[in-house]
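Removed: one protein chain of the complex. Kept in place: all other protein chains.
By letter and in written order, the chains are A, B and C; residue numbering begins at 1 in each of them.
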Amino acid sequence: MDLSVQLPGLILKNPVMPASGCFGFGREYSEFYDLSRLGAVIMKAATGGERYGNHTPRVAETPSGMLNAIGLQNPGVEKIIEKEVPFLAEFDVPVIANVAGSTIEEYQKVAEAFNDTNDVHALELNISCPNVKEGGLQFGTDPAMAAEVTKTVKRVSKHPVYVKLSPNVSDIVTMAKAVEAAGADGLTMINTLTGMQMHLPSKKPLLANSTGGLSGPAIKPIAIRMIYEVRRQVAIPIIGMGGISNSEDVLEFLLAGANAVAVGTANFQNPLVCPEIIDQLPETLHTYGFDSVKAASGKGVPVS
Amino acid sequence: MDLSVQLPGLILKNPVMPASGCFGFGREYSEFYDLSRLGAVIMKAATGGERYGNHTPRVAETPSGMLNAIGLQNPGVEKIIEKEVPFLAEFDVPVIANVAGSTIEEYQKVAEAFNDTNDVHALELNISCPNVKEGGLQFGTDPAMAAEVTKTVKRVSKHPVYVKLSPNVSDIVTMAKAVEAAGADGLTMINTLTGMQMHLPSKKPLLANSTGGLSGPAIKPIAIRMIYEVRRQVAIPIIGMGGISNSEDVLEFLLAGANAVAVGTANFQNPLVCPEIIDQLPETLHTYGFDSVKAASGKGVPVS
Amino acid sequence: MINKEKMCIQSRQLIAADTIEMVLKNRRVSQAASPGQFLHISVPGHTLRRPISIADVDKDAGTTTILFKINGSGTERLAAYTEEMHLDILGPSGNGFPTATASMEDHTILLIGGGIGIPPLHYLGRTLAEQGKKVIAVLGFQSKSHVFYEKKFQQFAETFIVTDDGSYGNSGLVTDLLDDVTPFDRYYTCGPMPMLQAVTSKLAHKDGYLSLEERMGCGIGACFACVIPEAGTSGYRKICKDGPVFQAEEVVL
Partner (left out) sequence: MINKEKMCIQSRQLIAADTIEMVLKNRRVSQAASPGQFLHISVPGHTLRRPISIADVDKDAGTTTILFKINGSGTERLAAYTEEMHLDILGPSGNGFPTATASMEDHTILLIGGGIGIPPLHYLGRTLAEQGKKVIAVLGFQSKSHVFYEKKFQQFAETFIVTDDGSYGNSGLVTDLLDDVTPFDRYYTCGPMPMLQAVTSKLAHKDGYLSLEERMGCGIGACFACVIPEAGTSGYRKICKDGPVFQAEEVVL
């Protein structure tokens, strides 16, 4: 069974990678299994400087999902390149850096900083984080701004650029087309949906940040729909995510048009979920009549 | 414990009503309990003429939710007024008619038709149905179109008009403000999120219509967030819905800014869910320190 | 009249590959049930109930028997229920097979069942036999390990078993056998859609009834999830409420 996938900048031995922010920089999960088994690793967001993020509570549980409002806590791009990338470079696994910022200048600065390392193989442009007050989500909901930040980063970066789309939009296809036209090498989708939970005893929003990003199986039907819609109109590769927790879910994303997938929330339930999915995938593909990941990708999307 | 709520056109003995499309025209549920126990009844969508709707399968199960693509099947507004409204008029319960259409003219025609009956007490303008090819969702995602259809219906209708908002938008507050400015008497929110499920054996979307509307507990955090955001900036009353299945959920919606609530998908799991929630509500309100529904409404929203 | 009821599992057993039989106790349900009706069963952790046909009823004992195949996550969860646990059901639901009203000239009845469409035909056949009809049953299964209820059918019907792979009984499809059976007055059928289409087109000239399946929302007629086009009109029928049993010419398959 051929699980391999080739994407701009990324030679993946299998299509399964942890999603940004759900895997830190890999250290903790490396105590559970050899990270070389993964298709790739997407690191936690990097911003220009160190960020503390939001107050706690930062997470809440919801039916078949969770809310998070971490607020892009990270040590800043310099420290990530100095301390975290070398750790991941010890494994035989491509590394994708998640690039965040509040301004176009900050996105540019972070992207430029990653030019200093060859141990990062692609950038994931996070224009869709709902948990920061400025920037982030606006870039993710306005096609012109999304295109502009994509262009800027493409101009300065030596790495292929994947743009991470926000599902909090009326029209996902317009967003996808805008960043494709701006030169994106690929898309990752979807980020979280903005949600909230009220805490009855305190009569206030449970999260200190009030709103948070909804992830997990609850959002899977929205992710599948958006990927399917985008796949029909956009040619660049898609790394799909949103609620994946087993190999059937992976196949569902592949059929809807994803070329590879990322697993986020499910890591919290089961730290071994990524290697377990990778182990199950050949049998699942075989059951439904496929002999490779590539053969399944896009098979559910009518040629238009 | 005072459960009553007064809204434009509606004197509710309690804040709980079944959501449109999940309760037909009440006949089936009337075999389970006396509909007079409900705060109100929202009928299935009415269109100008009879509609058959989409092909089957029309529903799919998702984690903590479901997808539906009924496609507004209904006998047409004339037959509804002739055959269904009189049945509901036998109960001591306010009736809200859900008005749908593909064109502004159709919305106008349906709204005018409801002027012929005094047994309907308010209209719910369904500008947000994701399951019909034309109309519906466009009205729900473009503030100018939403305002126009609201104005038209307000001009011709003798009944108060509640506009049902779609969550498939980048900016729910702009939509809410647009219809408030256009004269809406209230809002109902949220309708379903557009989603999809792939059917692995057939390698195609499971629903015949490909996409469907996601409802149930999975979407509750999105509903709560949108109601909270809208409540901070809009004055007209809100009937909240999206994943409610017990009295704690009702209180969560009230705290986030809803004045009353509707229950949809949960009726399928438990046909008695509405009266059960109504029975539990006094104790839940009491536990969290409220002596009426009105006292709880909006209590979780900071005055801005 | 449908009610929401608790039914206590009196016995539970694996009777064929992936196929569970459960005997459920609840006097109200068993008193009201007629052949072809179904139970709409709640499964914890699942939004939608699962419709499962009534396979037999013992009105004296106050029990109702169901048979189901493990087909996905809901039936898998249901299969994990053990004796003494309770199921939350709506039922008995839908309109079943006409039996008492069947015209008295129908002396010989043919039952044609495929796979997990066979259970409702069991209760039906037993009821018709008790009314003095001659009953013939043609039952199709995937393979030998999936065969169930052969002996039970033999108690009231001349029974023919067909398997897709020929590992038991005749090899092939149920329709292959239809030419060989005794002449009959009326047929009743339940099974996968391709089988129903083959059967109804082959027996187009005959008086027949079919039981249909569709994905359901409410299961009581309120949500319009389970409609099927009505033959000869622009209208529709609801499988959960008007059906699941329809006259063969009544609906468009």
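Convention: a contact is a pair of C-beta atoms (placed from the backbone, for glycine too) under 8 Å apart; a residue touches a chain by one contact, two chains touch by 3 or more.
If you're wondering where the values come from, they're calculated on a predicted model, not measured in any experiment.
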Touch criterion as defined above, residue of A:Met1, A:Ala144, A:Ala181 or A:Leu272 at the omitted chain: A:Leu272
Touch list for chain A against the chain that is not drawn: 21-24, 27-29, 31-32, 44, 50, 52-53, 56-62, 64-66, 68, 70, 73, 216-217, 265, 267-272
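Definition applied: only the chains that are shown with their structure count from here on.
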Touch-based graph of the chains, sorted into line, ring, star, complete or other: line
Chain A and chain C, separation of their C-alpha mean positions in angstrom: 47
Rounded Å distance, chain B centre to chain C centre (Cα mean): 36
Rounded Å distance between chain A and chain B, as computed from the means of their C-alpha atoms: 33
Per-residue overlap in chain B, given as positions that touch at least 2 other chains: 62, 64-65, 216-217
